[in-house]
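Removed: one protein chain of the complex. Kept in place: all other protein chains.
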Amino acid sequence: MKKKSVNYGKWGYIFILPFFVIYFIFSLIPLFDTVRYSFFEYFRSGIKQIGPNFVGLANYVSLLHSDMLKYGLNTLILWVIGFVPQIVVALVLACWFTDARLKLHGKQFFKVVIYLPNLIMASAFALLFFTMFSTNGPVNSILCSLGWIKEPIDFLGSVLGTRSLVGFMNFLMWFGNTTIMLMAAVMGISMDVFEASDLDGCNSIQRFFYITLPLIRPILSYTLITSIIGGLQMFDVPQILTNGQGNPDRTSMTLIMFLNSHLKSKNYGMAGALSVYLFIISAILCFFVYRMTNDNDPDGSKKAAKKRARAERRKTK
Amino acid sequence: MKKRAVSMILAAAMVCGMLAANVSCVSAKGSDEGKVINIYSWNDEFRQRLEAVYPEVESTSKDGTVTKLKDGTEIHWVVNPNQDGVYQQKLDEALLNQADASADDKVDIFLSETDYVFKYTDKDADVAMPLTDLGIDPDKDLADQYDFTKTTASDADGVQRGATWQCCPGVLVYRRDIAKDVFGTDDPKEVGEKMKDWDTAKESAAQLKEKGYYTFASYADTFRLYGNSIENPWVESGDSVIKVDSKIMDWVKDSKEWLDAGYLNKTVKGQWNDDWNKAMSSESKVFAFLFPAWGIDFTLKPNWDGAEGDWAVTNPPQEYNWGGSYIQAATGTDNPEHVKDIILAMTGNQDNLLKISKEYSDFTNTKSGMKDAATNADFASDFLGGQNPFEYFAPVAENIKIAPLSAYDQGCVELIQNAFSDYFQGKVDFDKAKANFETAIQERYPEITEIQWPE
Partner (left out) sequence: MMKDKTASRIRSIVAHVVLIILSFMCLFFFYVLIVNASHSHAELQKGFSALPGKYFWKNLMNVANDGSFPMFRGILNSIIVSGCSAVLCTYFSSLTAYGLYAYDFKARNVAFTFIMAILVMPTQVTAMGFLRLITKMGLYDSLLPLIIPSVASPAVFYFMYSYLQSSLPMSLVEAARIDGSGEFRTFNSIVLPIMKPAIAVQAIFTFVGSWNNYFVPALVIQSKSKMTVPILIATLRGADYMNFDMGKIYMMITVAIVPIIIVYLLLSKFIIAGVTLGGVKE
């Protein structure tokens, strides 16, 4: 597979050139600015500019003394509430949709529908959520008329309510997206493999764990990494639902909302330092995920999987 | 619909222009005036009023971005949404680049709201020109304006750097049917007696509660009344310490008390949300709202689903002001004569102001004019069943003592309400709410070093 003659190498450079040129101009220069300013005291007071004055690591130190870790924990909780069900549901749906043996009626319809919530702007979606879940809104009146609750639930007034709503909204907006990505991955698997497993008598659960999962590993790790990054960068949904305050008691304040409140005061110094922290955290997390999912070579694991599948089959028979 | 309205306004403006030739000072214009006047604002409010009353207006393009004046000068409207602070962000960038901008790109006029006007009138920032530099003598040309509006638009030294056409004295708007049910009368005078100060209002609130009514919808409704009566600014000029006024803590104390006593509706959290809007409908049990003129017209009226004449206004427990858009001339403008003319026509001309009051229901910035309006049946409101609200607005406006301002007002007002909202709902205790305010305010204003609470 890696039998490439050397003279093809220059094509590699040519192919990746546009990406790097554009990235360098539009992202790297601003990025350097960000990192550089993290060592400065630099903000706006009213309309007056303060700084930039070099302060060394002062911004980093003062962030450590702030509630940053608490917001990190909030972010983690919100991520778990929203993204874990999202990935689980997406995996299950991707398998169902690509499983020829499972006779699904209206498959096309379902496939189209699940992605639809992602098409609405987050702000518009939050607007609808507000209307639905306000104290005097339809969800409460339905629950009341069904007799499930006596008093209207104050969804956005409680910690659990707010967090669940944020999680639920994230889930609804993104599970279709993840499903489609995973579906594309599963469809990339050659039909021969599935047919072979069918002949071998794999049941659908075995097939999922021993064939599908190992084979879509690259895309799956992509999904995990992007969702970790997406989780760390979670912003618009809680921002809009809680009016930028992360109420109640700042329990739904995420790291990027924290960052945003620094940007509101144009505090480039503090915001820069916070971004560097964020960068380090996400880099560490992604490194682990990448290592975990790409460590063993896919061929080896596939063989092992097949062997295990056969063993399973023997046992069940 | 809208097109017709605009063309009618245009026609009106032209007629008005012919009649009111005395306002115009086109002849006085210097030859070095620029050809483009850039006006920064967050909505069309000012443009509509300018089109309605400014005699020099010839026409406005269909998309509302360019207004042509009779002498060929063009007004370019730079409108950015208030949402997410985009308006101030863009205005700030433009003002900071003012010196390097080419003549046609320079900001000439910008608008600001009471909550942040001080950020721009600040003497050191010097982004808004003193009116005297434009050739306007506030004592003479703007003598008929309410004093508190002049104070609001002045820097720490008392130099006026802006003016407004609009004053927003607030009154108490109440439901007549509830008043009859509880107090046996719906007469504004008598209801006003029941609400004349906080102690009396509290007794009336208990009466309302007995019959199952809420006095106000939300704790945020009363904030402006307390917030406008603070004795010292949030931050003294040049200082980096926030001093929370005892009046603010009174609001916290009273709101908690009222809420726990059931005088306010617990499910309405803050303003401008669904629950708050519904509190204005016929099914709601809320007795009154605290609104200035625009609130009655733009907020209460669209939310009310009953008959006209079911609401009436009376005096509030405490005089207050809510809102107001200030017109400011940007330092470095290349059109000082035009800017002067516009400011004078929009804020210092009684005929124009009364016209705005009639057409847009604004309470305008003319003492004598509003005094007349208070007794003039032409200003009666159909929504209030023929009651003339100016009768109550005018005395409030006379008595408003504007709170001392600081450049930090917008953040302080917003964040303190947010922080204590959790406390009112019992999510956090008092000290935690204080701590949350301290955290939030230092994020917003990094230069703040300390927050002092009253004893």
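Labels A and B are assigned to the chains in the order they are written; within every chain, residues are numbered from 1.
The rule is simple: a contact is a pair of C-beta atoms (placed from the backbone, for glycine too) under 8 Å apart; a residue touches a chain by one contact, two chains touch by 3 or more.
Predicted, not measured: the structure shown is a model, and the values here were computed from it.
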Visible contact partners (per top-of-document touch definition) of the missing chain: A, B
Omitted-chain contact residue, chosen from A:104, A:160 or A:196: A:104
Option from A:124, A:149 or A:292 whose C-beta touches the chain left out: A:124
Residue numbers in chain A that touch the chain omitted from display: 1-4, 6, 8-16, 18-20, 22-23, 25-27, 29-34, 89, 92-93, 96, 101-105, 108-125, 127-128, 131-132, 136-138, 172, 175-177, 180-181, 183-185, 187-190, 192, 203-204, 215-219, 221-222, 225-226, 229, 232-233, 235, 256, 259-260, 263, 266, 268, 271-272, 274-275, 278-279, 282-283, 286, 290
Hidden partner chain, residues of chain B it touches: 2-3, 42-45, 62-65, 78-84, 86-87, 89-90, 272, 274, 277-278, 280-281, 294-295, 298-299, 302-303, 305
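Heads up, the rule we're going with is that only the chains that are shown with their structure count from here on.
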Residue ranges of chain A in contact with chain B within the complex: 43-50, 66-67, 130-131, 134-137, 152, 154, 156-159, 243, 245, 247-250, 258, 261-262, 264-265, 267, 270
Residues of chain B that touch chain A when the two form their complex: 85, 92, 95-96, 119-120, 122, 124-125, 127, 267-269, 273-275, 278, 407, 418, 421-422, 425, 427-428, 432, 436, 439-440, 443-447
